[in-house]
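Removed: one protein chain of the complex. Kept in place: all other protein chains.
Order of writing sets the labels: A and B. Residues in every chain begin at 1.
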Amino acid sequence: MLELTTTRHNELIDPFFHAWGWEIPVYLFLGGLVAGMMIISGYFLFSGRYKETDCSCYYLPRLSFIFLSLGMLALFLDLEHKQYVWRLYTTFRVTSPMSWGSWILILVYPVLIANMLLRLPETTKQKIPLLKKISDKMNSSHNLIRNIGVINMFLGAMLGMYTGILLSSLGARPLWSTSILWLLFLMSGLSGAAAFVHLIAKNVYERELLAKADNGFLIIELFVIMLMIIGLVVSTQVHKEAAMLLLSGRYAAVFWVFVIFIGILIPLLLQLLAVNHKIHHTPLAPILVITGGIILRFVIVYAGEYSHWFIVK
Amino acid sequence: MNSLSRRKFLKITGATVGAAAVITGSGKALFKGADKVNKKIVKGIKKIPTYCDVCFWKCGAIAYVKDGKLWKIEGNPKDPLSKGRLCPRGTGGVSAHYDPERLNSPLIRKKERGEEKWVAVTWGEALDYIAKKMNKIKEKYGPESMALFSHGVGGTFLKHTIKAFGSRNITAPSFAQCRGPRETGFELTFGDVVGSPERTDIKNSKCLVLIGSHLGENMHNTQVQEFAEAVEKGTSIIVVDPRFSVAASKAKYYLPIKPGTDIALLLAWMNVIVKEKLYDIDYVNKYGFGFEQFAAEISQYTPEWAYPETGIEPELIRTTAREMALYKPATLVHPGRHTTWYGDDTQRSRAIALLNALMGSWGRKGGFYLPYNYSVPKYKYPPYPKPEHEPVDNPNHKYPFAEGELLSTGIREATITGKPYPIKGWMVYATNLTQSLPNREETIKAIQNLDLLVVVDIIPSEIAGWADVVLPEVTYLERYDELNTASFRQSFISLRQPVVDAPGDQKPNWWIAKQLAERLGLEKYYPWKDIEEYLDTRLKGAGLSLNELKKKGVVTGPKEPIYFDEGIEPEFYTPSGKIEFYSLQLAEAGFDPVPKYKRPEQPPPGYFRLLFGRAPVHTFSKTQSYPLLHHQMEENVLWVNTDVAKRFGLKNGEYIKLKNTDGVISNKIKVYATERIRTDCVFMVHGFGQTSKQLKSTYLRGASDSQLITRYNTDPIMGGTGMNVNFVTFEWEV
Partner (left out) sequence: MARYAMVIDTTKCVGCQDCVIACETENNVPEGYCRDWITTATSGKFPTVQLEIRSERCNHCSEPPCVTSCPTGASHIHDVGGVVLVNHDECIGCKACLASCPYDARFIHPDGYADKCTFCIHRVEKGEDPACVSVCPTHCMHFGDLDDPESEVSKLLKERKYHTNLPEAGTGPNIYYLI
């Protein structure tokens, strides 16, 4: 057996790495949720559902705008050298997912705004005639709307994947260094967004559609989690130990109870019963999915921070 | 799981206030509270040579002062002790100056002793108070009733004042609680002491034997530097220790000895060496006295006899004995430094001396060299008054070979019993008596008998907490001190000089001693105006000057022969004039003329022998609050063998307490379950678990070995206190 002792005593680093607190999981969750919402909204624009006046594609961009801004606020709160935040936008570092992310976020806003312009609140129309003019012009082109849908889907997918890549690029934390994390966070973002839209949609068809879609996303998510863990377990000792943090170690209880059962299996069961008309649709299922999505980000971030290369006794 | 730490919280809230909050935090924490330092700021970097005081090795150093603030301290390349490199404590000495918990002004006790309630007073008030009390003691009991406990060079002038006052009861725990048995053991054998710095020629040794000596954890600079040199050269190293020390990890042979049985091992080694005629026959014939009797005596101590005592296999004893003989005379059996272990320590030290004598290493390259010191005439003072009584520490020469220095525990005993005459005043300089003397309760009992306890210290130490008057001293970086002219390979002289101003109302020891003497009507003993005049006078007597030393820091004498082989005529200041294998002096005084082994008391079931030692970043209990050193080691841990930990259900890193066989319960301490220690003992670093409430950074951090050392075996030969005789068990109510 190896005994390792160290005299190092740095805050956020020792006795184990814990530099990121609640801000980053919240940011990753909100980023993923917005990504899913953009994909859903974009799909509705692309597929022509925007013709329905109560289509969620008309209010999702507004909510996305708010959630994304909250997410960015969380990210900003995490920065330790806040007065230099502008440095993100004086450069582009091709190797840094964080740099990619900050530029993607910059691109997301105009795309959301383009989506938002398709339907303006009456007061805005009256106050700013220019916007009304633009909005009317946009609405006159079916192709433009479809293209806005495509761009929303594309950037949404980028955003969703980026939230995973941000972590998986950090090879120093074995739990994160899995090439499948982007898919997990994308799927979790989609399932969360589907659940959210399901929860708030005014249109019955959309509710039904999203419940079905959500079931699909949840099944894929479960499958991806399985693949991720298998991938880690069959890898090196340190990766195996990282996986064990979730399976039987420090974070196992939260992982199994909140992520797998409450976040995926129970809502999946409820929604399967609901879409097969065995039970009524219940807001409980989407609420559980969203909760599971938040906790997934916390578990992955915290367990990942705890996972390490050094084998400590 | 959430880690919104306090600092981070402040960070977030700070950010809303704006950038100003960030700028104020600019990482200058080290310089906190030091703004007052150096009123006249000199821009740029100034290098000032001085010598270190974080331990008692006194390495030559160079302090860097940047824009008027102390920046860093490096070794002085011209200094033979440091050779340009300090130990971690010396490097961290910067924070002695910056320690935010330093005493700031003289204090007089307001409530009961030990309650740590004070009134801040001026120096005049404090010194008047002390002088008045001292005079009262003198009137009532005589001047000898005033005792001084003083450790290190900084006590020079206080000793002078106390001698002028009429008392010779001046002592330091560095004798009877540390080096004493070694010096007596070597003096009885070779007629000379080992001294400090030790005259060990480690760098030239070809075989180095360390018995409990944990060089590398004990950071006496030159020794560690030479030890590393020896490691690099491939010196054959034999380490005997119940704990797998850092030194053990560098050893060719590690002997995991059962604690307290070293004499058995030493006798068996000598048995093999004599029986197999592996000793330096010429050397022994030429310089030895009583070898025949010695040889006859040890013929009974075979490795097979030693095996059940020591737990060291006979073959390993033979192999290591032959290994030593292979490299003789460059085989150095290190005499150790802190040698007060079991109460038979003089005899163990004598056995070590005899083993060295068999190797012919005394006076030989790779063994013990003959040191030189720089001759600087003493300052001429009027003669001290002749005391009416002998020193109080060793009545009727109970410990016949306690010579040269006084027994601190003897003075403590006299303070308690009032016999042979009462001790009513203690002055304590730079020694934390409740930590440095065994059995804390006895020390406190003695303090209760005092009419006056004055503590001169830099920090509010534990002993300062018991004082009537606390006098805040400046650190070594802010004062002149007596010259260092210690004996070494080459004679040298080094100067301590102030490199920065003191941050508050602290004063140097020479000033305190002189002011006190003047108040006691002893001004004729202080003919000099200030210490600069004193130092310059002494230096001029040696053909040097203070100005020269201020620039150079260290001046070395010529290289001179240090081995017999270089032409020195061997001289042994023993009664026979030879190396005494058989000691008639000891026999006449009723002791064993050749060391004998006595089996030590064993721990009761469920108990473990408490061993203690040192860590590289701290000196005893004095440095725990220095920020730089504090953060390197904030508390000590309890070394427990992993199997023992498993058996007792102790988890690594959990806090437990220790209870000794007298029912004393320690402060909480973290378990360090390790393969690096035997199963019958536990180990902790000395100096922690301090109880001074004023010293917040160290208050009850870790456990105090001293607190658990309620028992000690007194060495009948010289009065040293063997302290490794306490047994502890684990307690869980933390």
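Just so it is clear, a contact is a pair of C-beta atoms (placed from the backbone, for glycine too) under 8 Å apart; a residue touches a chain by one contact, two chains touch by 3 or more.
This is a predicted model, so every value here is computed, not measured.
*Asks:* Write down which of A:Ile66, A:Val85 or A:Ile113 is the residue touching the left-out chain.
*Replies:* A:Val85
*Asks:* Given that one chain is not shown, which residue among B:Leu158, B:Met219, B:Val392 or B:Val469 touches it?
*Replies:* B:Met219
*Asks:* Residue-wise, where is chain A in contact with the chain that is not depicted?
*Replies:* Looking at chain A, the ones touching the missing chain are residues 1-14, 17, 19-20, 78-85, 87-88, 90-91, 93, 95-99, 101-102, 166, 169-173, 236, 305, 308-310.
*Asks:* What does the interface between chain B and the hidden chain look like in terms of residue numbers?
*Replies:* Its contact residues with the unshown chain are 7, 11, 22, 25-30, 32, 71-75, 85-88, 91-92, 94, 215-217, 219, 221, 224-225, 227-229, 231-232, 244, 246-250, 254, 256, 616-617, 627-629, 631-632, 641-642, 674-679.
In the analysis below, only the chains that are shown with their structure count from here on.
*Asks:* Could you put a whole-Å number on the gap between the CA centroids of chain A and chain B?
*Replies:* Chain centroid spacing, chain A to chain B, equals 62 Å.
*Asks:* How about chain B: which of its residues touch chain A in the complex?
*Replies:* Within the complex, chain B contacts chain A at residues 1-5, 7-8, 11-12, 15, 19, 22, 631-633, 642, 652, 672, 674-675.
*Asks:* Okay, in this complex, where on chain A does chain B touch?
*Replies:* Chain A reaches chain B through residues 1, 3, 5, 7, 9, 11-12, 18, 21-22, 77, 80, 82-83, 298, 302, 313.
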